[in-house]
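Note that one protein chain is taken out, while the other chains of the complex remain in position.
A and B are the chain letters, set down in written order, and residue numbers restart from 1 in every chain.
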Amino acid sequence: MATLTGPAAPPLPPTPTATRALAGAGRAVRAGWWRWTIFAIAAVYFLVPLIAALEFSLRGRDGHRTIGAYGKILSEPEFGSALWSSVKLGLMAVAITLALLVPTMTLVHLRFPKLRRVIETITVLPLVIPPVVLAVGVLGAFRTAPQWLIGTPTILGFEYVILALPFAYRALDAGIGAVDLRTLVEASRGLGAGPVTALFRVVLPNLRTAVLSAAVLTLALVLGEFAMASLLLWDTFPSWVVHIGASEADVSVAVSLVALVLTWLLLMVLVTLGGRRGGRAFVGVLTGGTRDE
Amino acid sequence: MSETVARPAQDVRADATGPGELRPVTVGPTGKGSATGESSGTGGARPGRWSRARADGAARTGLDPRAEAVGIELRDLRRSYGDVTALDGLSVTINPGELVALLGPSGCGKTTALRALAGFERPDSGQILVGGDDISAVPANRRDMGMVFQAYSLFPNLSALDNVAFGLRLRRVNPRARRQRATELLELVGLGHAGRRYPHELSGGQQQRVALARALAIEPRVLLLDEPLSALDAQVRASLRDEIRSLQTRLGITTLFVTHDQEEALSLADRVGVMRAGRLEQLAAPEVVYAWPATPFVAQFVGTVNRLPGRTVAGDLVEVLGQRLPAVQLGDAPASGTAAVDVEVLVRPEAVVVTARATGTAAGAVDPTPQDPTAATRPVPITTTGALGQVRQRTFRGAVTRLRVDLLGLTARGTAVGLDGEPASATIVADIATAQATGLHPGSDVLVTLADRPVLVSDPAAAH
Partner (left out) sequence: MSVADAPAASAGAGEADLPGSGPRGVAEWLRGTGRNGFALLGLVPFFAYTVVFLGLPTASVAINAFRTAHGTWTLHNISLSFEGIYRDAFVTSLKVALCTSAIGVVFGGLFAQAVLSTRRNTVLRRVVTTASGVFANFGGVPLAFAFIATLGTTGMVTRMLHALGFDLSSTGFSLFTFSGIVVVYTYFQVPLMVLVITPALEGLRPQWREAAEGLGASAASYWRLVGLPVLAPALLGSFLLLFGSSFAAYATAWALTSGTVPLVPIKIGTLLSGNVITGGENLGKALGFEMIVVIAVAMVGYVLLTRRVSRWLR
């Protein structure tokens, strides 16, 4: 029967996306009122506090609407230094996280697949140990540590790497699972690349999205972390927000809202630019392992 | 194969606008479930009644042929998604116990048609009749149809046995009976030993067998197969295809099979419906679809076809490659009997005869007795001329060898080869018996003639 196939009419394989789109359309018809009920409840629950916070930040001392609180943000004396301190810590944590994880994970993926489980377990441990407890441990363990480590906020940066480990690992793991790293490295080796060249010219560019997600997650974590910073008594952006909240609550709320909206916009841009894959990388970060055949 | 089924094309052409022409015949021994179009007018949806009736039936064990087979009629189905029209007035009639394959390129609406029948899609308009009842309003879970999907449809949390027993469990068949029946069905598909395995422990072919057993377990009135073989590799595909056919014949269950693979459709189905852009182009027996396609689209989609420029001449003849052959018109071909008209002649590769020609022979000197012994015994054609060509490519395909021949020009009194007056050196594809292809290699000079059989002609514009 092979003679039946020919150049005049090559049978086209079915497009899975089209089939799935049709299935989705059918489902959309079926999903009924319950969906909208859920959406309505969610919208009320998640938006009302934001609206209330906005209303609060716009409420002037004398009862008039004013955007004064937003204007005051930049003129607060410690705003700049606190934000800068957090950004520094964030960049430090991102750099250490990537420098630590990318080569290690590449090596484990290619050379020691049996160690994958071990690495994975280690990266889950920070979820078991609450930041508060870690802070307690840090105070105990590094009591006699050198001044450069314990005497400056640097220690926070080092510990933030640990806190970000579960999320950064999953983001990178999803990326490594999506590309055939083995073949890529083998091909680059075939073309004469050395290990370092392969890491920077082949591995990193192919893990672009994953590296970006890992970096964004780490940065977001650092910019929002309060427990450790407060217990270790270092001034960061989140602790400044708390601090200012005691005297000028409206400014504190205004800053928080601005930060929230900016973070969301940043994520929207990243997801939109990255298309579905980028979005998936962010969403899949926490669960990582769920891959379709 | 075309000789055995040679019939005027008009008789077998599907006529979407006249459903009465293809009215199904009731063959069910009980005489129930007449599928004629007339009964549908009075028959409303009675889901409760017949789904309960089937539920009782499901408790039966044993795998006898079905007591009653039902006919199916899709009437003027329309469905569009925004700008995309998936079904554009599709009408198909399936006789009780028949296996009909819907064949077409991707996006032609064949899957939508099947999903509409299964109840997963709601057509914008039109009627779906099963056993004479309009089931358009019946939800999918009460349609009592067994469906096999393309792949990955087994419930991953259930063993093969529990998968097969799933429908019986929903019908509250007692555990022992459903276990027994599921075991029987697994044995029927050759997996009696694999009942305890989970889907991920089964190969793709085994998974599809379990899916088939699961669909049959509820003794459905209709079996729906949505490209069930397309995810399998070639060997498994062929063997499972044959098994599906023999099971279907044995159980006598009315079946709709959707595929984009023409080989599958032609080898499996009682009748093949070729679809394009949401409409049925032709619905007929596989041999008929192949030999007498109703439209140029069918001709091209099913099998390989050479399209050669030709010219009608008086007396229902067409002149092609310098030969005069009886013409059968297809599709929108110009009316016969008029003066010479340019047409396109559709020729299957097996109707092309290629014979070796001594190199250096001047164009025009034709050996009137071809080396093909079978051709030699035939009555002398209307014209003994043919086209000169040179073999470009040779592909061994087992019993036949496919040759791709560049046409260089015509012998004797023929006109130039080519369309729209272009003297192109067109290529023609020929399948010749491998035994007769020994002397033909790339570069060989050959003479190309057409077997002396009626050929299909169509309007050149319509073919594109």
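Operating definition for what follows: a residue touches a chain if its C-beta (ideal position, glycine included) is under 8 Å from a C-beta of that chain, and two chains touch if they have at least 3 such contacts.
Small disclaimer: the values here were computed from a predicted structure and weren't measured.
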item: Contact set of the excluded chain (shown chains only); value: A, B
item: Touch criterion as defined above, residue of B:78, B:122 or B:142 at the omitted chain; value: B:142
item: Full-complex contact with the absent chain, from B:72, B:86, B:99 or B:118; value: B:118
item: Residue among A:68, A:153 or A:224 that touches the chain left out of view; value: A:224
item: Options A:82, A:98, A:172 or A:185, residue touching the unrepresented chain; value: A:185
item: Missing-chain contacts mapped onto chain B; value: 51, 118-120, 139-147, 149-159, 166-167, 169-171, 198-200, 211, 214-215, 218, 224, 233-234, 237
item: Chain not shown, touching residues in chain A; value: 5, 10, 13, 20-21, 23-25, 27-28, 31, 34-35, 38-39, 42, 45-46, 48-53, 55-56, 96, 100-101, 103-104, 107-116, 119, 122, 125-142, 158-159, 161-162, 165, 180, 182-183, 185-186, 189-190, 195, 220-221, 224, 226-227, 230-231, 238, 241-242, 245, 249, 252-253, 256-257, 259-260, 263-264, 267-268, 271-272, 276, 279-280, 282-287, 290, 292
